[in-house]
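And now, subunit A:
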Amino acid sequence: MTLAVQHVSKQFGGLMAVADVDFVVNPGEIVGVIGPNGAGKTTLFNLITGVLPPSSGQVVYKAQPLAGVKPHKITELGIARTFQNIRLFGHMTALENVLVGAHCRMKAGLWPGIFRSAAQRAEEQAVREKAQELLTLVGIGEEADTIASNLPYGKQRRLEIARALASDPDLVLLDEPAAGMNESETEDLQALIKKIRAMDKAVILIEHDMGLVMNICDRLVVLNFGKKIAEGTPGEIQDNPEVIEAYLGKEEA
Partner candidate 1 sequence: MLKIEQLAAGYGNIQALKNIDLAVPAGKIVSLIGANGAGKTTTMKAIMGIIKPTSGRVLFKDQDVSRMPTHKIVNGGISLVPEGRSILARMTVLENLEMGACQRRDNEVQSDLKRIFARFPILEERKAQLGGTLSGGQQQMLAIGRALMARPEVLLLDEPSMGLAPLVVADIFKVIQEINQAGMTVLLVEQNVRQALKIAHHAYVLETGRIVLSGAAAEIANNPRVMEAYLGGKKAV
Partner candidate 2 sequence: GGTDKAPAKSSGAAKMGVISYLTGAGAAYGESIRQGLELARDEINAKGKVKIELVFEDSKGEKNEAINAANKLIHKDNVLAIMGPTLSSEMFAIGPMVNQEGVPIMGTSLTVEGITEIGDYVFRNSLPESAAIPQSIKRAKAKYNLKKVAIMYSDNNDLAVSGYKTIQQTLKEEGIEVLGVETFADKNTDFSAQLTKIATLKPDAVMVAGLYQEAALILKKARELGINVPVVGNNGFNSPQLIKSAGAAADGAVVASPWFPGKDDPKVKKFIADYKAKYNKEPDQFAAQAYDALQIMAIALEKSGSNTDRKKLREQLAAVKDYDGVTGKFAFDAKRNPAMDVNVLVVKDGKFTELK
């Protein structure tokens, strides 16, 4: 078991944004989290990554409870994420963005960096190569030296994924990665997520693009008003009347 979300709740003032949500993610699994706008999906990510403390319940990653663990530590433990509203380091190049993502996997401290020790140079070299590979993996290998904010939206999304992967996580949280992509671009994304899984990483995917979700997820968790209203395989969920009522709507066709 990679991750266990155990009866987690989050309250904002009078609003229960996440209410007693409970599910697990197994290694190499792709779990989709879906639900209407404002259901609490992004908040759930914030709780898992330690950005917000849960009001009650706890998140356990690889048998370690994450209560009180700082976000950067959680990343170091092996959970990486992307953001719904892209948050790149705008002035840095694409490659540098990925290098920042690799920060917690590097060791060189202040003085080796200043004196350029052999170990530091070797590490730097290796990480740069790996970063370039990641950029190529997500399909923006050519843009390594482009300033991140000058990339078009879709490519920025991919860059975020590359940055997240750079920390060599075992669990990747993707918050609406397909937003702003057209169908063929979404297909590329689907291939990319499959590749991530092939690297033996678990993925939690928030997405409103049902084509993508249904195609790729092993299991779905459905939230509504903060509560988990259903959990199951895409097939089961697709036919769940409550989910159709709250979220999917009747198939247009």
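Just so it is clear, contacts are C-beta pairs under 8 Å (C-beta built on N, C-alpha and C of every residue); 3 or more make two chains touch, one makes a residue touch a chain; residues count from 1.
Basis for inclusion: all candidates are chains of the complex that A comes from, given by their letters.
In this text, all values refer to a predicted model and were calculated from it rather than measured experimentally.
*Asks:* Contact as defined above, complex as supplied: which of the candidates 1 or 2 touches subunit A?
*Replies:* Among 1 or 2, contact with subunit A goes to 1.
*Asks:* Which of the residues in subunit A come into contact with candidate 1 in the complex?
*Replies:* Touching candidate 1 from subunit A are residues 12, 35-39, 41-42, 84-85, 150-155, 176, 179-187, 208, 210, 247-249, 252.
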